[in-house]
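As you look at this complex, bear in mind that one protein chain is not there, while each of the others sits in place.
Naming follows writing order (A and B), and every chain is counted from residue 1.
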Amino acid sequence: MREWLLSDSPASRRQARLGRLYAGWLTFRENTLAMVGLGILVALLLCAALAPWIAPHDPYAQDLAMRLKPLGTPGHLLGTDSLGRDILSRLIFGSRITLYIVTLVALIAPVAGLLVGTVAGYAGGAWDAVLMRITDIFLAFPRLVLALAFVAALGAGIENAVLAISLTAWPPYARLARAETLTIRNSDFISAIRLQGAGPVQIITQHIWPLCLSSLIVRVTLDMAGIILAAAGLGFLGLGAQPPSPEWGAMISEGRRFILDHWWVATVPGLAIFTVSLAFNLLGDGLRDVLDPKTGGSQ
Amino acid sequence: MSLLDVENLRVSFDTRQGVVEAVRGISFTLGQERLGIVGESGSGKSMTGRAILRLIRPPGRVEADRMALEGEELQSLSERQMRKVRGRRISMVMQDPKFSLNPVMTVGEQIMEAYLLHARDSRRAARRKALEMLEAVAIRDPERVMKAYPHEVSGGMGQRIMIAMMLIPDPRILIADEPTSALDVSVQRRVLSIMDTLVRERGMGLIFISHDLNLVSEFCDRVLIMYAGRIVETCEAARLHEARHPYTRGLLNSLPRLDQPQDRLEVLARDPAWAGGDA
Partner (left out) sequence: MPRTATTGGRLPAPLAGFLGRALATAGSLAVTVLGLLFVTFIIGRVMPIDPVLAVVGERGSPEVYAAAREALGLDEPLPVQFWYYLREVAQGDFGTSLLTARPVVDDIARVFPATLELATLGVLIGVLFGVPLGVLAAINRGRWIDQVARLVALVGYSMPIFWLGLIGLLVFYGILGWVGGPGRLDVFYDGLVPSVTGMILVDSALAGDWMVFGNALSHIILPASLLGYFSLAYISRMTRSFMLEALSAEYITTARVKGMSEWRVVWVHAFRNIRVQLLTVIVLSYANLLEGSVLTEIIFSWPGIGFYITNALLAADMNAVLGGTVVVGTIFIILNMLSDLLYKVFDPRAR
């Protein structure tokens, strides 16, 4: 099997592609830190998927008699918050919210960027000038402050937070997609397809988009940590997920009042945010090393 | 006594795909002469020059049975002692002045620095020396050139500046690594003859690394032909046409000649066996 994958002369296109993936995986596997990142993310996914079964308590169940219990309290491994809710259970259920936000942003922003970038790159001329001007304007905006203003206008809530983050996150993807489109547009195979009578819509959606995908995916992975931090920041300000939802940023915000006497209430969810965004950063770093060895390790 | 004595020099690089050997055991001596090293790119000729100066950095590795400068073993010197060898006793001119001169320092600063690194002397004296040196490499307005930045001078002038800079500490040996390949053909010869004159006046040893057999045979006394990290043939420049090795013959025959026009130039033959056997 290994021989077949690493063969120098693959017999089929599928073998070549799988072989490349496998070689990439071998390089990736050598990167211990990246593997750690991957491990953490797999664990996070499992947590989110199995939340109802592995969480020891109902994340919303209040028990005022058991409020602000410290770490290691029997039955409450990570203690309880000001309403006596089990922090561990809230963390486990909170992983679903984190994944939900990250997934949505990771779908909306790159797709919007892809749309703008490929249209600008393919159409060229005035379209290109106008669309890229808009992209540059958005790129020059302060992202967090703008996201704040958006949420203020749209109202607080997870979906609006997602929208606000996406609105400020799409421009780099548009630039990337445009650059890719420009190199693809003039290649011979596109001319061949055009000669066969394909229209611009068909060319963009069926031939250019698939080719832009891989570079976009790396970029998205590297941006994930930033998205998580932005979402947590909005949550912390009370502009994201609303209580009693166990969103990690909001949990820190709730625990903030007790930081001096009951430090774990705010500390534990912060550690969770840190761990997950670190995992994404490690993974992204490793992926970049595999896909672009030239810039490996350097910013 | 010879200036430089190299025995069984090997340069290898540890890569993920295993060890790549760039130079595989070459030996030669250099006296007060002009020695040419010719080979195609990847033959290890540049690595040889850098290995002598101990400028190969990890993952590169240099090994030699002997690498002696005027009888002194270079491999046993400390890094600090080696710094006194570089520039002061062995110097090197590189391929493209566009890249080998520091773009954000003036020409004058760079030349004076080369002098002051090895001489206990005042800046004023260094400046005078630098001006002299620029004149020696036939730069007409040295005062102006001293204040110029590298991107403000032409390639030919850049390379003459480089030569001035490398000769100012008065070294015994100059390694010229493809010194004219990046230059316009029209100025190549001029730069080379300036370098040639200076080297001969000072009784230095010159190692002239090039892929251009013609140039080398014109400006050198002796020529080493390298292929795949080994020396395949050594001969007097004047008797190059008598060379026997098929690779050298191939190199010679692949040059167009005005006096013997050919319909087709020969394609260079390569035989892996040459890399295996000893010269």
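Keep in mind that, in the parts below, a residue touches a chain if its C-beta (ideal position, glycine included) is under 8 Å from a C-beta of that chain, and two chains touch if they have at least 3 such contacts.
Keep in mind the model is a prediction, meaning the values are calculated, not measured.
Just name the one of B:H118, B:R190 or B:R249 that touches the chain not displayed here.
Reading the full complex, the residue touching the unseen chain is B:H118.
Under the stated touch rule, tell me which residues of subunit A contact the chain that is not displayed.
Residues of subunit A in contact with the hidden chain: 133-134, 136-138, 140-146, 148-155, 225-226, 229, 232-233, 236-239, 249, 252, 256, 259-260, 263, 266-267, 270, 273-274, 277-278, 280-282, 285, 295, 297-299.
Residue-wise, where is subunit B in contact with the chain that is not depicted?
50, 53, 55, 83-88, 91-92, 94-96, 99-105, 113-114, 117-118, 147-149, 151-152, 162, 165-166, 169
Rule of thumb we're sticking to: only the chains that are shown with their structure count from here on.
Could you grab the centroid distance between subunit A and subunit B? Build each centroid from C-alpha atoms only and quote it in angstrom.
Subunit A and subunit B have C-alpha centres separated by 53 Å.
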